[in-house]
Structures are given as structure tokens and as C-alpha cells.
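A single protein chain has been omitted; all remaining protein chains appear in their positions.
Naming follows writing order (A, B, C and D), and every chain is counted from residue 1.
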Amino acid sequence: MLLEVNELAVSFGGVQALNLQHFQLEDRELRVIIGPNGAGKSTFMDILCGKTKPDTGSIVFNGKPTRGLTEVQIAEMGIGRKFQKPSVFPGLSVYENMLLATRMKKDVFTSLFSRMPAGVQEKIEAMAERVGLTSALHKQAGALSHGQKQWLEIAIVVLQDPRLLLIDEPAAGMSDREAEKTGELLLELSKQHGVIVIEHDMHFVKQIATKLVSVLVNGKLLMEGPFEEVKNDQRVIDCYLGRVNAQLEKL
Amino acid sequence: MEPTTLLTASNIITAYDQSTILWGVNLSVLQGTVTTVMGRNGVGKTTLLKTIMGLQKAREGQVTFKGEHITNLAPYKIARAGIGYVPQGREIIPKLTVQENLQLGLEATPDYKPRMAEEEIYTLFPILKEFRRRAGGNLSGGQQQQLAIARTLISGPALLLLDEPTEGLQPSIAIEIGDILRQLVTTKGMAVLLVEQKIDFAKHVTDYFYFMERGKMVKEGNAATFDFNELQEHIAV
Amino acid sequence: ACNSGTSKTEDAGKDSTAANTVKIGVLHSLSGTMAISEVSLKDAVQMAVDEINAAGGVLGKKIEPVIVDPASDWDLFAEKSKELLTDKKVAAVFGCWTSVSRKSVLPVFEENNGLLFYPVQYEGEESSKNVVYSGATPNQQLIPAADYLMSAEGGGYKRFYLLGTDYVFPRTANKILKAYLLSKGIPKENIIEEYTPFHHQDYQTIVSKIKKFAVGGKACVLSTINGDSNIPFYKEFANQGLTAATCPIMAFSVAEDELRAMDTEFLVGHLAAWNYYQSVDVPENKKFVAGFKAFCEKKNLPGGAKRVTDDPICWAYTDVYLWAKAAEKAKSFDVDKVRTALHGLTFDSPAGTVKMDDKVNHLAKPVLIGEIKPDGQFSVIWKSQGLIDPQPFFTLNKQ
Amino acid sequence: MELLLKINGIKSGKWTGPKWLWPVILAGAVLFFAVRVATDSSGTYVQNLFSGISLGSILILVSLGLAIVYGLAGIINMAHGEFLMIGAYTTYSVQVFFTNVLHVQSSNWFFITALPVSFIVAGLAGLLLERLIIRHLYAKPLESLLATWGVSLILIQTARSLFGDLTAVKLPEMLAGGWRVNENLVLPYNRLFIIALTIVVIIALYRTLTATRLGMQIRAVTQNRSMSACLGINTKRIDAMTFFIGSGLAGLAGCAMTLIGNVVPDMGQTYIVDAFLTVVIGGVGKLLGTITAGLGIGIFSKVLEAFFEAVYGKVLILLLIMLFMQFKPRGIFPDKGRTAAD
């Protein structure tokens, strides 16, 4: 078991944003979370990575509880996060963005005095190739287009090489074809990492949801099941999919 | 009756500092239609909308709206002329409440009166009503997107610029927005210039397509005759 | 600063005997926090220079003042004095107000054997051969004031509130005053000492403390509050209902120039101790006051003819004459010779005749207690008999 | 220290202890003070409280303009103090005009006139600054810091060469003296007036910002200039208005300051540090925060000053502020939730 969450609850100004009885994730599992806008999906990830402090509940990651730890400590334990709104280092070049992310010792002394480990550059270049940023490698990250920033942030998280990747809406702002590429990347990653993905794009979900899909509604877990089952569930159709379901059938 | 051309952009060249992004873009939007621009990441779609909106200065070329030059006018003048803008990234005013954010939409109207009743907006986006006293910045991504769209609709613009409006929206609402757009276009004669990457959604709403590559329009055509397979190939490059 | 090259040729054309000039340095802050006080001194020096030049200069040479702005920046004082002495090679420097600025330049003057004329009252404990102190030493201001207040004539005050800004002069002054008062049999609990930071603006708490203190009667305030803090202090004092009748303030740093800015109605009756007032009735002073007003008006200085003179202004002005007179006497601008010539020199200053001490570079001069009048001037209500000798290192047993 | 923090339920700067503790402490303090005031015959406590409120209202008055320009427009205006100085010199000039040109005997009229005039003059000066310089710098807060610093140097020197160094304004007759509550307690009219003025200004400003269209526009432009423009707001006009109001308030404060202090070219510098302190402690952009912080600092200073010397009182209040920031690193009223994220 990579991640186990119990009784996790948080509320903002009286509104229960998240109230999760139980959630668990196997090692090397790719889980997709869907749910209406404001269901608490991003909030869930915020709690997992330490950005938001929950009111109650327990989180056990890799056998260790993470509650009360800081973002950095959680990140060091091996949780990487991609945000819904792209978050990169705008002042640095794309290359430097990736360099900082790349997994290596990250304490002050190493950064000050050590040389770059061998192979890092190749790794970064390969990743840049993969996310289509090779030509933008020396551009300032702040000057990228929205979609390019999305790609860069994915690259950052992947280069970090965490045990668990939390990916919030990776396909937003990407074309269908690019989303597909992202999907492939995620699938490949899930061979070695735990991955949780939030997405609203059903084509994309269909592509990557090889195992379970969790549906969050109003902060609670509505259901969990394989994609086919979820997409045909009437409750999910009512509050989330709407007519998309019908379109999906056509595909 | 022949539909009139509401907006034309001719030979637009735009650059950020040294790097030129748009290399002579031509485009026109007819009244009562949805015109969609597609293209890969970073080709300059957002830049094009920003140029029309006056946020980014065009080095060369002209934008005309309702027959008048609006090239490089101050954005607020363009907004008051009747162009509504839903930017990529939503750009909600974070510390104003949802209601205040909506009210800001009225700034573009000459008489400060809503063109679309607040109640109507709230029935379209019930979540906004529920959260109307919350700070806009606290909303979830999708909720903010809804707010951004509502904020522009309230002023009843003649032309709506939408930059990837479905991003982050749950599927049912995305479809609903598609429906609303069609409805506004057919019943109120509004025009929409849409930037979109999701072909499903685009197909559903669009009358006329443009395809953009490296700062230029490389392909255009009616929705009915547009060859999407070829487009997919292009995008896949 | 005029270009010496062109002035030389001009002068040569006019008068060949006055072919060259002698430079003096003027080292007063023209900006920053101290400008409020020091600008007037610069004006006074300039006026004296103009007068002397008009009368033919010193040793036949025109004085050329080199004015710099140390900007109330103590380090800059040291830097500028070095520049004046070594690069500009001035014959003497007129400047400084605060103790710290004097301390800052002191090593420079000693190392380069320069001569600084320092016109402000100071805390003593220092007597350099390179500085001419024309301001009062503690015994020329503090002690007579305390004596006056304790005397029957002065009101027989028995309780003293020593209030000052927190820096060296008030600290030392109060130390001396306290020791003196104690030695005169004033009990410890009747003396309160209090300090405020520089630029303190809010005197509510302190004034209410004074008020409580004054309830016991026979109480007065000995104030060494500096600069811009005085106005809020006096305003608060009056507004809380205290008057000169119930509790007079004897100020050691408030002079006519500060009063110019105050609403004098509330100040009437409060006291000050100085060696000079604008109202001093001697012919030299009449001429000086009129001359200063005319000078300010002519030079279009702010305030114009409304400007007033006061103790430091008087000494800043006198300093230039002292130096000129000593140079004439020594027939040289050489620092050592001028210094020797200075000793024992007498001069009819606006404050009356003063005499330079024989050993130390200090003036013997009269002490005057003044009472504030509605027009912002002081009327002298007590005057020392004869000149009081300077005691830079003040010790009680000498008294 | 670590232990102390734990006991107090405070960890890594976040309050994790019981939520009711702060209000209880506060209520206790208020109660304590109220009892002391009620049973206080010598007037000491009332005097201290009054002094605190008075100092607080001065801080608030001086800070409000800064809170607008800095908190709302995001410009660190190093010349803010100099607008205060402009207000004070305007008051002085009005006084000179009344006595020397109009020959009005009563000293009340000039002050009444000076209040609006100083607001307008300082406001216009601010407008000029905005039009000439700040306008180019909205995207670059750092540069605005530099430029306004330069402006402040120039304004100080200009005042010095125009007015000389020492000037003060006559206290208007109606504000001379004080309200004699009992023989120990006199509340000076000038301070009462400043407190009243502060209250009026707070109410007016609060209404403007929260209840008017202009207020909403100001807040919108501040938070997102380019999007506000896209929504049809004339951002240039709003920027100018914001600066006008902010600088005008500084001018008004300067006018009020002449009641208690003197008028010197660098008087702004005396207040600017405290003003920044007040605005920031309150939480940037939070008017209520500015007010609370102003009052808090005022009262605390005076209470401390009653026990310690003024210098140590000041040091202590600064240390207290530093300690306070440990627990409230984003001011008294921080933004909560996502809006707080940088």
C-alpha cells in the first residue's frame, strides 16, 4: 500500500470542501479522480502534498504518517505535485527549471559545492524532447505559452522522480493529440510510480484509466470502479457527465 | 440576408520584446457566427486574442470592429466598444467576491445595467449564486472558469473572445456552455471568436474554422467542409 | 564655489595687491536632520566673511569660504574635514553642531593640525588645541541657571525635572546638574531625569508625568530637548494646562531661532540660559542684528528680514572675527601662530566684550537668563557679574 | 524558546492552540483596563488610554493614505512622508495668506480652510507624480521604489529652499487648551480634534472603498490591472484617482500634524517608518488592519512608556512587533485560503 487515507476532512468558512472516509492507492497504481467542479479534488491533492492542513483525518504514505509535516518534508518523502494552474520557476530558463527539479541531493552544501552528477544533462534533454520543449530549452519559463507551461510542469514533476505523482488536470489546454501523448507518458510512469490524476477530459480518462476511477462529489467519495462502470453510473451522469456520456458511447 | 463582418484582423504582426510571435495574421468574424481558431501550443492563439483586445501592441496590421479601427486602442475602450474577453487562466479578481466580480462585468456597458439578468446568470451557473459572497480567488478552477464566462456574458458583448473556455470545466457544464453560445449566437446575433483545442467541443459550436501555425493562419474553412483528419495530422507533427 | 582661476585674473586686473585669497572651510549640515539648526550658522559665517571682505579682508587677502554639506552624516563630517584640510588647504574651518560631529572630525584636525571653530554650547570633557570652542561650557550655562532657579530671586525652586533628548550633551549636562543640585542639598527624590529619542513627537505621557510632579509645588523643568522635539513638547505642555507660573521650563537648547517657529503665546514666561540674546543692548549687537536681517533679505534666504539671531548664530559670526583678528595679530594664517595669537584676545562681540582664555581655546563670557516674551524674544532677567571663565573639565569641587 | 512555543500551542508560526484563547485574553485585558479606569481617581489610566488613542489616531491618519497607495495600488511610495510635508506647508502657506494678505485676525478660519486645501494640494501633487513617473512603473514595483525615493529627496530640498528650515503653524484659537475633565485630567482639544478627524476620514474612506463603484474599481485595478482594463475599466483614471486620494489623505494628515508638531522639510521622514509599520502590521491592503494596528501600537506604546523610559518603550514596542509577526506573519488580518497563495 502506497497511500492510505482515513476520515480526511477539511472545511473552509463553514463549507465542507472535503470529507473523505477512506481512500487508498496501491504502489504502481494509476488512479483517476473525476468529479464536478468544486467537488474537492484539488483540495484533496493540496492536503496530500501539505499545502492545506486538514481539520481531521490520517494520511499514511509509504507506511509513515504525513500529517503535521511541512511541504518540503512531504516532498522529500516522495510526493510530487503538478498544480491545476501551472506553477514553474518563471525567472529561470526551461533548462534550469528542469535541472532544479531533477532528483539528486538537494541540501545547501551539495548545491553550493558539488558538481553536476553525470547524465543529468542527457536526462533533461531527453525529457525536453519528450514534452516538446527542446526548442524552448533556453527560453525563460515565464515567457512560455499556457500549454507549454503545462508541459514544463509535468516534466518538472517527472524529473523529480517521486514515489507518488499528483497530477491536477494535465490535459487542460492541450489538444487531443497532445493529451494522448501525456496519457502515454503517465501510463509509462505508472509502471514504476504511484500516480493520481485529476481530469475532466473523458477521452483522456478513458485512455489512462486502466484500473480504478474514483468519483468525488461534494467532498465525498461517490463511487470507485473501472471506467466503464463509472461512466454508466446514473448518479455520475446526472451530476457530472451530462450528455457527454452519450457522446462517449458513440466512440 | 448576408451576415455582416463584425471583426477583421488583417496582417497582424505582434512581438514580445525581440521575439515576433504573430507573422501577419488575417482573420474575420461574421456577425451571428462562432469562429474558432485552432493550433498547437505556443503558436500564438492567445497572443492573437490579446492583440485584438489591445493588451499586446500590434507592430503592424489593423483590427477593425464594426467597421472602425480599434488597433492598439486602450483595452477598456475596446471592451466598451462591445468586445468581451474570457482569458486563458480565468483572471478572476481574487479578493473581490463572486458577486462583485460579476458586477465588474457591467463596467463595459454604457449605462451600468446588466444585459443578462443576474438571475439568468445564476440559473445557468447555480454554483455562483451559492458562493456569491465568497472571494473569487477561493473558488475551484472550474468554478472560476464559470465566473469568468458569466462576468462577460452579463454585459452582453457584441463579440465574445473565448480563450479555451472549457479548460477545467466538468463535461456537463462544458456542453451547457456550448449550448448557451449557440443560443446567444442564433437568437441575439452575437459573434464568438473561440480559441479551442478540444475538437469535440469545437465541432459542436463552430461555424467557421481557422487553423494557425507559427503565427500564421494556414488553413480555414466552413465547419461543414473542414477536414479534421488532415488537421489532426498537422497537430500531431 | 567660484573658480579660483578666473577670480585670480579678475582680481589681478582690478587690484594687484589683493591678488590672492585665503580659503576657509564652512562645515555645517545644509541637509538632513541637523540642517534645521545649522543652516543659520552657515549664513552667519557667510555674513561675517562678507563684512570682513568688504572691509578689506584679512592681511590684505579676501576670504574665500569653501562651503560643503556634510548632510548630518557623521562619517561625512570626517570625510569633508579631511578634504577641506588636505585637498582644499583651508586656513581654518567653521562648523559642526552636534557633539558627535565634533568628535568625528576631531582626530582629523589633530592629525593635520587644522583649526576648527565650534560655536555651540557643549558638554565639556574635551579641550583640543585644534578646536576653538566659542560656545558655552557647562559652567557658563548650566550652573548659573540652576543657581538662579534656586535663588529667592529666581523663585526658590526645589524640585527639578531634568528632561532631555537621548544623546551626549543632555546626558552630561544632566549629570552635572544632578550632582550640583545634590551638592546644594536638593534631595534625590526631588530630581527626576528622563530622556526621549531623537525626533520624539509625542510628549503626552511625559507632560502628564511632569504635571503630577508639579503638583507638589516649587517645581521646574530643566530641558535639554533638542531640535524639532521642542515644538511638540511646548505645545503639549500648554495644552495640558501647565504654565510658566506653575512650572517654568528652563531650556538650554531653545533659542530665538527655534522660537521663530513656535506659537509663542504659550511660551511666555518660560526661561532659557544663554550667553547672548537678540535683545542684548549693546551697539555691536544692534549692528549685528540689523546686518543679519539685511543679509538674509539681500541673499533671498528663506525667512528674509524676519530672521532672528541667537546664541549659536552670534558665536558662529564672532568666530570668523576672532580668527581674522588673531590672524592679523599673528600676521600669518599659520595654525600654530593663529592659535597663540588667539589666547588672551578680547573682542567686542554682539554679546558684549568677550575674552579668549589664556590657556585653553575657550571664551570667557557673560551668562544671561532670559524670559520668553510674546514676540518670541527674550528679555534678560538676570545677568552674571562680569565674564565667567570657561571650565571645559567641570568638577564640582572647583566651584 | 522551542518549549515556550509548544506550551502556547504555537508551532511553525501557526496557532494550533484552542481558538477561544485569544478572545478571552483580549476580553480579560479590556475588562482589566475598564475596571482600572472606573476606579481610577488620579486620572492616570484615562490619561494613558487617551494618549494611546491619540497617538493611535495620528498613526492611523498618517497611514491611511499609505495604505491606499501601497496596499491598494501596490506602489511603495517612499515619498509618502513628503506629501504629508506638502500638506503641512500648505497649511502654513494658508496661514500666511490669511494673516498677511487677508488680515484675518481669528486664527480659526485659516485652519478650517487649510483642511480641504491641503488635501487638494497634496492630492494634486500626487496626481502629478503619478502622471509623470509612477504611470510608467506599475509593472515594476522595484523601480517605483527608486523613483519615489528620488522624488522624496527632491521634495525635501525644494521645501528647504522655499521655506527655510523652521516654520510652525499657529494653533487655532478654538483648538487651544483642553477639556478639563477633572483637575488631574485635561484632554487637549487639538488631540480630540485629531481623533475626530480620524474617525471621519475612516468612515468616509471605508464607505468609498466598499460601497461605491469607484471603490470596487480601485480594488479591481489593484489586483489585476490588465484584466480590469479588459472589463472596461479606465485604469489610468482609476490609478490617478487612487493616487489623488492617497496623497490627499497624506496632505490632510500633514495639516492635522501641524496642530501638535512643527513644520520642517524632513518631517515626513519622522512619520514614514511608523506609517509603514502600521500598514504592514495591519496586513497589506486591509483598511481595518491599518486601523487596528494604529490603535494597537498607539495604546501599547503609551502603556509601555508609562512604565519605562520613552526610549525603552519604543524599543520594547518594536520587539513586541517582531514577536507578533512570528505568530501573524501576514499581519493582523491575513488573507485566508487560496487568495493568500503567492
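The definition used in the following text is that a contact is a pair of C-beta atoms (placed from the backbone, for glycine too) under 8 Å apart; a residue touches a chain by one contact, two chains touch by 3 or more.
Keep this in mind: contacts and distances are computed from a predicted model.
*Asks:* Tell me the UniProt protein name of the chain this structure doesn't show, selecting from "Hydrogenase expression/formation protein HypE", "Dihydroorotate dehydrogenase B (NAD(+)), electron transfer subunit", "Amino acid/amide ABC transporter membrane protein 2, HAAT family" or "GntR family transcriptional regulator".
*Replies:* So, among "Hydrogenase expression/formation protein HypE", "Dihydroorotate dehydrogenase B (NAD(+)), electron transfer subunit", "Amino acid/amide ABC transporter membrane protein 2, HAAT family" or "GntR family transcriptional regulator", the name matching the hidden chain's UniProt entry is "Amino acid/amide ABC transporter membrane protein 2, HAAT family".
*Asks:* Consider the whole complex, including the chain that is not shown, and state which of A:G13, A:G68, A:P90 or A:P226 touches that chain.
*Replies:* For the chain that is not drawn, the touching residue is A:P90.
*Asks:* Which of these, A:G13, A:P65 or A:G142, touches the one chain of the complex that we don't see?
*Replies:* Counting the whole complex, the residue in contact with the absent chain is A:G142.
*Asks:* Which residue among C:R171, C:K293, C:K355 or C:K373 touches the omitted chain?
*Replies:* In the complete complex, the chain left out is touched by residue C:R171.
*Asks:* Which of C:K23, C:K62, C:K82 or C:K178 sits in contact with the chain that's absent?
*Replies:* C:K82
*Asks:* Name every residue on chain D in touch with the hidden partner chain.
*Replies:* Touch set of chain D with respect to the missing chain: 12-13, 76, 78, 133, 136-137, 140-147, 149-154, 156-158, 161, 269, 273, 276-277, 280-281, 284, 311, 314-315, 318-319, 321-322, 325-327, 329-331, 341-342.
*Asks:* Mind pulling the chain A residues that touch the left-out chain?
*Replies:* Residues touching the hidden chain, for chain A, are 49, 51, 70-72, 75-76, 80-81, 87-92, 96, 99-101, 106-108, 110-114, 116, 140, 142, 156, 160.
*Asks:* So that we can see where the missing chain sits, which residues of chain C does it touch?
*Replies:* For chain C, the residues touching the absent chain are 1, 30-31, 67-71, 73-76, 78-80, 82-83, 86-87, 98-100, 103-104, 106-108, 111, 125, 166-168, 171-172, 197-198.
In the analysis below, only the chains that are shown with their structure count from here on.
*Asks:* Just curious, how far off is chain B from chain A if you go by their C-alpha centres, in Å?
*Replies:* About 28 Å, centre to centre.
*Asks:* Calculate how many whole Å lie between the centre of chain B and the centre of chain D, each centre taken as the average of the chain's C-alpha atoms.
*Replies:* The computed centroid separation for chain B versus chain D comes out at 43 Å.
*Asks:* Determine the centre-to-centre distance between chain C and chain D, using the mean Cα coordinates as centres, and give it in whole Å.
*Replies:* 36
*Asks:* Residue numbers in chain B touching 2 or more other chains?
*Replies:* 138
*Asks:* Do you know which chain A residues sit against two or more other chains?
*Replies:* Expected reply: 12-13.
*Asks:* Enumerate the contact residues on chain B facing chain D in the complex.
*Replies:* That would be residues 53-55, 74-76, 78-80, 85, 87, 91, 93-96, 100, 103-105, 107-109, 112, 135, 137-138, 151, 155 of chain B.
*Asks:* Which bits of chain A are touching chain B when the two form their complex?
*Replies:* Residues of chain A touching chain B: 12-13, 35-39, 42-43, 84-85, 132, 136, 143-148, 150-151, 169, 172-178, 200-203, 239-244, 247.
*Asks:* Over in the complex, which chain D residues touch chain B? Could you list them?
*Replies:* 213, 216-217, 219-220, 223-224, 226-236, 285, 335, 337-339
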